[in-house]
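Every protein chain except one is present and positioned as in the full complex.
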Amino acid sequence: MNDAPPLLSVEGFGLEFRTRSGTVHALDGVDLAVRKGETVGLVGESGSGKSVLSFALLGISDRAARVTGGRAAFGGLELTRASEADLEAVRGREIAMIFQNPRTALNPIRRVGAQIEDVLRRHTTARAAELRERAIAALREVNIPDPERRHAAYPFELSGGMCQRVMIALALACRPALLIADEPTTGLDVTTQAAIMDLIAARARATGMATLFITHDLALAAEHCDRIVVMHAGHVVEAAPTAALFAGPRHPYTAQLIRATPAAESTIDALAAIPGNLPDLRRADLPACRFRARCARASARCDAPLPRLAPPPAHAVACWHPLDEARCA
Amino acid sequence: MIRIVALRLVGALPNLAGVVVVTFLLTRALPGDPAAFFAGAAASAEAVEQIREKLGLNRNLVEQFGLYLRDLARGDFGQSLSTGQPVLTELVSRLPASLELTFCALVFATVVALPLGVAAARRPGSWIDHLCRLVTTAGVSLPTFFTGLLLAYVFYFLLGVAPSPLGRLDPVFTPPPPVTRMYLIDSLLAGEGTVFRACLAQIALPAVTMGLFVLAPLARMTRASMLGVLSSDFIRTARAAGLASPTVLYTYAFRNALLPVVTTLGMVFSFLLGSNVLVEKVFAWPGIGSYAIESLTASDYAPIQGFVLAMGVLYVLLNLAIDLLYGLIDPRVRLEA
Amino acid sequence: MRAALRHARYVLSDNPVTLAAFVLFSGFVVLAVAGPWLAPYDPLATDTARAMQAPSLAHWFGTDALGRDILSRIVVATRLDFGIAVSAVALSFALGIALGLAAGFFGGWWDRVILRLADTIMAFPLFVLAMGIVAALGNSVANIVYATAIINLPFYIRVARAEAGVLRNAGFVEAARLSGNGDWRILSHHVFPNILPPAMVQVSLNMGWAILNAAGLSFIGLGVRPPTPEWGIMVAEGATYIISGEWWVAFFPGAVLMLAVFCFNLLGDGLRDIIDPRRRT
Partner (left out) sequence: MKRRHFLQSGAFGAAAAAVPALWTAEAFAQARPRDVLVVANEFGPNSLDIHTVGANRPSYSVSWMCYDRLMTFGRKKLPDGQVMYDYTRLEPELAESWKIAPDGNSVTFRLRKDAKFHDGTPVTAKDVKWSFDRAVTVGGFPTFQMKAGSLEDPKQFVVVDDLTFRVDFVRRDKMTMMDMAVPVPSIFNAELVKKHATPQDPWGLNWTKSNIAGGGAFKVESWKPGQEIIYVRNDDWKNGPLPALKRVIQRDVPNAGNRRALLVKGDIDMTYSLPPKDFSEVAKEGGNVKVSSMPIENSIWYLGMLTSKPPFNNPKVRQAVAHAVPYDKLHASALYGRGAKMYGAASNDVRTTAWPQPTGYRTDIAKAKALLKEAGFENGFETTLSFDLGNGTISEPMAILIQESLAAIGIKATINKVPGANWRAQLLKKDMPMIVNRFGGWLNYPEYFFFWCYHSQDAVFNTMSYKNPALDKMIMNAKFAESRAIYDGEVKAMLKLAYEEVPRVPLFQPLMDVAMQKNVQGYMYWFHLEPDYRQISKS
């Protein structure tokens, strides 16, 4: 399994936004790999560039976005250089994506069945007569009760959890090889959260689909992911198998992140806040290590370009003063 | 659906009451003395007094209002003194002309503004966006009376491509048999293609004059609404699902963007109905707008009251139609009622 | 403040149309302030010997039926037209926002009465209502201002009411309330600033409408007294001469009127870009 080429392979990927108030260096030198059947967690504070990365991979970035460098290969396709037509063909069929806020992520004035049919019509050879059946089947696969009736429902008639199931049905309708799940459970209550995560995991197992799971919730990632990639301010700072990461985080940021994650038994007081804010990514003279200002371990050496991450599945860290594996936990 | 209609109608009653009262007060506050006006060229003071009595103008305001309400309840809108006809008859005979003109203006504005707004929203900041802004802003900056005169001068007088700005139909033609009293529709119903074309030629300039003026609110609203929708979550979902661009643009974005546009449409329509008075005057268009202006300058109360009341009713009906249209587009409105 | 200025400069440089409108607007303001000194001739002086002259070097925009210099009349009219528009919009802005805030923030009877008022105004065709008001109140410039202000009221009421209704329950207002701020303080310090951007969009539309409205009223003979120069009335005077070939009498005032409204509208758009925080990135 480790020898197979990764399904998705991102190397040295950079991206910036040209806005009215300056250029935002949103991503820089991002490395990432997702293998077939694997669930990778992409973790970081909000604003760290997780979603930006996933949108960029699908080619649905904001108009202001410019890819500044690096590669992003999906199977044989170079995503950064693919034509819009190629990308459209890949999106939804090979790489699917689900989002947070399932209610607003569905077209409010179109029946959910029709929205699934739109995707099927676009990506499959299903004949018009079959579309309805296949949409209902897709709904049934995500355990929606009474899918025939739900087929004709509008999003506002469904609960949030139900909407997320519809989103998943829509995303998985064409059996994609990779699912990008962008905070899929945010805004849902805890029971529904668990059900949704189980559903995704179950579907992934059933179809051998790879999953890139984007979340700010380290605990949730720990529960469901094979490997975890930690992002900070547009950089990947650490990547490791889940167990290894939790056993011994090596980047100071990861360590703080883990400390800030509430465990079931901890109290509010025990939660440590991460000091400082993300740096202003509009600055032209961004430090080599974007965590530097918030880091207690920073030294002059940190001004040198960051060390490259070791390729997966190694425990890789982009830091000149990594924590000792033993010192943490 | 029927429930919505009924609820809406009931909800509009206080509005109508407000309109009746305000209209009555406003017209009574007008400084003109209709009695003096209608007494004729060489009337004595006694003759004027006589007419004042005949018109009920010597009673107090409350009594006058009471009389007015009683007549309204009977469907009697009074008689226009300046044209000598029952107001209701005249409104009914003139309204189709105004509606026809307004509809044509609206169709013109919609056909131009919506695609322009969509195109601008797709590429904000591009040349087409600037063009859209320029065209619509120029349109709304045109004084309608000036545009009308200019268009009539250029297209009728100089170029000779438009027919004379003389009402709804050249006197050479006989109007089509009245069904809806809108000439365009009636001539089609009667299968009279030539008359239809003549009517169309006649209505083109005034409709464009009025339409230009409301391009801006429509195009702006389309653009803004389209921009909002295009950056919304479900469009991202649609794009992430790989739907083809036209599907995303029209099936997903445009239909949603239409909702606020439809609301604007209602406002624009009532705005058109009101502001077409000047255009009707320039093009000798026999609608209710010119009727109102003529009555106002003649201090002829009954037609003004009737006109405003008709406008109020029309406004309520219009909003009802807009609501229903809204319901057709947006299931949330339809199903929650 | 500096950020705002920088943003303004950015918007202006990014949007040449707004910049042009801004320059034009400044020109109009100069005319409005210094018009009487800038006009090459006395705008009221008649000279029947030089009546109806086509544009020439001596009279750039020609002369009218009484031999008055049209350019001078247009220049001097700027103050009146801008005055009408600005004061009418300011009036409806102040009154409309206040009423809308009260309606949206206090709700209940306030809301019902004020909304009914707005609806009643809206149920009239606005121009006809304006005509009626000027005719009823009397034929003066002040009444044109009032009429224009009244017909624009509902727009501001609605904008303010909608925003205030939303903000009433918004977190930061709740926080302000909990920290002991009174209603008025919350309205003026927390709610009002949030209403400004959408209200500015209305202002941008209304400035133009106000000028057009005043011109339309003059066109049908209401309002401004002769021989006072005013753009709308000048168009009306010139309208009868278009067919006979003296196009300049109506054309130049009409064109300047259009340009001013155009400028206001473009400027309004630009202003929105500067003010609206949602468009700042």
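A, B and C label the chains in the order they appear, each numbered from 1.
Here, contacts are C-beta pairs under 8 Å (C-beta built on N, C-alpha and C of every residue); 3 or more make two chains touch, one makes a residue touch a chain.
Treat the numbers as computed from the prediction; the structure is a model and nothing was measured.
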Among shown chains, those touching the left-out chain: B, C
Selected from B:50, B:64 or B:263 as touching the chain missing from the view: B:50
Hidden-chain contact residue, picked from the options B:149, B:182 or B:243: B:149
Per the touch definition above, residue among B:161, B:179 or B:317 touching the missing chain: B:161
Touching residues (missing chain, whole complex) on chain C: 44-46, 48, 51, 65-67, 135, 139, 221-222, 225-227, 239-244
On chain B, residues whose C-beta touches the chain left out of the figure: 31-34, 36-45, 47-48, 50-51, 54, 80-85, 90, 93-94, 149, 152-153, 155-157, 160-167, 170-174, 192-195, 197-198, 200-202, 204, 281-284, 286, 290-291, 294, 297-300
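The rule we apply is simple: only the chains that are shown with their structure count from here on.
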Inter-chain centre distance, chain B versus chain C - centres from mean C-alpha coordinates, in Å: 23
Geometric centre distance via CA averages, chain C-chain A, whole Å: 50
Shared interface positions of chain A, touching two or more other chains: none
Residue numbers of chain C (touch at least two other chains): 14
Touch list for chain A against partner chain B, complex: 55, 58, 60, 84, 87-93, 96-97, 99, 101, 104-110, 118-119, 122-123, 154, 156-157, 167, 170-171
Touching residues on chain B, where the partner in the complex is chain C: 14-16, 18-19, 22, 26-27, 29-31, 125, 130, 133-134, 137-138, 140-146, 149-150, 153, 157, 216-217, 270-271, 273-275, 277-278, 281, 289, 292-293, 296-297, 304, 307-308, 311-312, 315-316
Chain B - residues contacting chain A, complex: 232-234, 236-245, 247, 251-252, 255-256, 329-332, 335
